[in-house]
Each structure stands twice: as structure tokens, then as C-alpha cells.
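These notes are about the structure you will find just below.
The other protein chains are all here in position, but one chain of the complex has been omitted.
Up next is chain A:
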Amino acid sequence: MSDSTGRGQDYESSLSGASTSLAEFEAHEKGLFGRFHNALHATPALVPLIVLMAAILIFGVTLGERFFSPGTLTLILQQVQIVGVLAAAQTLIILTAGIDLSVGAMAVFCSVIMGQFTFRYGIPAPVGIACGLAIGTGIGAVSGWLVSRVKLPPFIVTLGMWQIVLAANYLYSKNETIRSQDIRESAPLLGFMGMRFEVGGAVITLGVVTMILIVVVLAYVLRSTAWGRHVYAVGDDAEAAELAGVNRHGTIMSVYMTAGFICGLAGWVMIGRFGSVSPSASTGVVGNIQSITAVVIGGISLFGGRGSIWGAFFGALIVGTFELGLRMAGANAQWTYLLIGALIIGAVAVDQWIRKVTS
């Protein structure tokens, strides 16, 4: 054996003369273009931010003061508050390479729980709200368990959950609406999220503040805590994450439960926005698609593990800006859908391009 070992080492003997500067992890800059590519790779929310700024600029220039005023710009925030909150929940799920078709239905159901518990059973409003949030979290836990333990595809689980929750919502509420007058008189806390402040023409509601707070908190948690790193790792490659020491099941459960809780908050925001509690609010049907649209335009990869919550927030604002801007410009509403459709496809194309590794 010494024979072969000797030969084995022979070819390595020339190593002593080898250069000592070893493999270098230097990103090769390839001019402006390569640098741009790298920047997008590192900061995926950059594209939607640029699009948002461009949209505001274009509408600001063409519509002038009418659009570019504190009142109009904050109106956009108010109009996207529900979708913005739902998009935050959707972001968490999509980061784990899932998708949640039930977010809108959950928000409506949670708002109905909050309202009905308070009015039908005479429970104090704060407790009713807590029950709504708890039920949102609970539904999230069921979905999470089905995805993580039973290993059903998230698309199927949440497609089913969407129907189940929406039906339960109608059955339980008996299709009754709680009028805004009643809420104002006997349970103003339910409408708390609709409280507004005016600062020099800008109108901010607590719902808007809540949306921004959720985004800020999630941005911090996803970036700067171990849990956030685990969410990305599980979405990137669940098996690798598990081998590397991530509690995959715990991470997925906590993601779906947090998303459920955020949907509960969205339900509360809905009561503030609409004033009343209605089981047939359109959010139950279109909330999922709107939130997925915001997330996709926001540059979050549907394959999981890539993107930032800021992107989803900008995505929601882009949709809101287009809707309001085009309406003010007197354009047919179909133009909004057409443009948003193009943006969705464009965003995914950019995502594919970013995922192509700098080589």
C-alpha cells in the first residue's frame, strides 16, 4: 500500500510551490449592468420601488396637483390598507414556497367573528376582537399542519380552506350584516382601525398605521432574527434546511399561524374601513388574488426563499397608484387591469433573470 500511497501523494508534491492566494470570493463586477444585477440580487425590493416611484412621478407630472397632493397620496394608502395587510400574510406563506388562497376569506370570517361575538353574544368588544384574531390563528394552524405534516400541496390546502371558510362565514353569520350605526353606538372599538388623523391635508387611518407597522415588524423579524432566516431557508430548500438543523415543521406551523393572525388583523382593518361588518365583502373572493398580485409585483419569488416584505408593500402601493391615477385621468378601468397584468408577467420575468446566478 505504501507504494500506491506514495504515488498518491506524488502528484500533490508540486503543491508546495503553488500560489498561496487561494480561492477568492470576490464578486466579479461586470460593468454597470453586472453591478445592477448584483444589486437586484441583494435587494430584490428595488425593482418595485423604482416602478412605484416612476408611476407616482408620471401621474404627478400628467395630473399635477390633483394627484400629487398629500390628500391623494394618502388616499392611496387608505385604499390599499386591506390588501397591504393581506399581502404581508401572503408574503410569509410564499417565502416558504407556499401560496395562500384563503387569506381574503379568512379576513372576512374573522371580521364576522369579531362582530357577531360582540353583538350576538354580548361579549365585550375587546374579547370579541381577540376571539377573531385567535380563530384566524387557529385556521392558519390547521392549514400549516396539513401542509407540513400531511404534506399536502399548499395550493390544494388553501383552495379547500378558502371554500370552507367562506361557506362557514355565510352559515355562521346567517348572511347578516352588522350596521355601522350599531357599531358606532355600542361597540366603537370594532371600528377602531377606521380612526383618522389629518395632518395638512394628509389623512392617515389607524388601519394604514397598522399595515405599515406589520410591514416594519415583519421586515425586522425576517431580516434580523433566526426565525426569519429559517423561513427563507425552508422556502429555499426545505430538505437542506432540515439537515442543516432547522425545525422545518415548527417554522411552517409558525408561518401559517402568523399569517392567520395577520388575516385576523386584516378583518379588523376591514371593519374600520367599511364601518360595517358584512359576510359578503368582496375581499372574501378577490382578496387572495389581490394579495398574490401585490406579492408577485413586489418581486417575491413564487418558488420561495427570495424576496423582501418591502417588495410586497410596494407592490400593493403600485396597484393602488395605478387604480387611482388612471381613474383620475379618466381612463377606462380596464386599463388598470391590463397594466397590472403586464406588471405581473414583467415581475416574474425579472425574478427569473435575477435568479440566474452571476457567473
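Note that in this section a residue touches a chain if its C-beta (ideal position, glycine included) is under 8 Å from a C-beta of that chain, and two chains touch if they have at least 3 such contacts; residues count from 1.
The criterion applied here is as follows: contacts and distances are computed from a predicted model.
> Missing chain, UniProt name, options "Succinate dehydrogenase", "histidine kinase", "Sugar ABC transporter ATP-binding protein" or "Protocatechuate 3,4-dioxygenase subunit beta": which is it?
The record for the missing subunit names the protein "Sugar ABC transporter ATP-binding protein".
> Could you tell me which of A:Ala125, A:Leu166 or A:Ala233 touches the chain that is not displayed?
Of all options in A:Ala125, A:Leu166 or A:Ala233, contact with the hidden chain holds for A:Ala233.
> Out of A:Ala244, A:Ala333 or A:Ala349, which is the one that touches the chain we can't see?
Of all options in A:Ala244, A:Ala333 or A:Ala349, contact with the hidden chain holds for A:Ala244.
> Looking at A:Thr62, A:Gln163, A:Ser186 or A:Thr225, which residue reaches the missing chain?
The single option touching the absent chain is A:Thr225.
> Can you name the residues of chain A that touch the chain not displayed here?
1, 4-5, 7-9, 11-12, 15, 18, 21-27, 41, 220, 224-227, 229-230, 232-233, 236-237, 239-247, 305-306, 357-358
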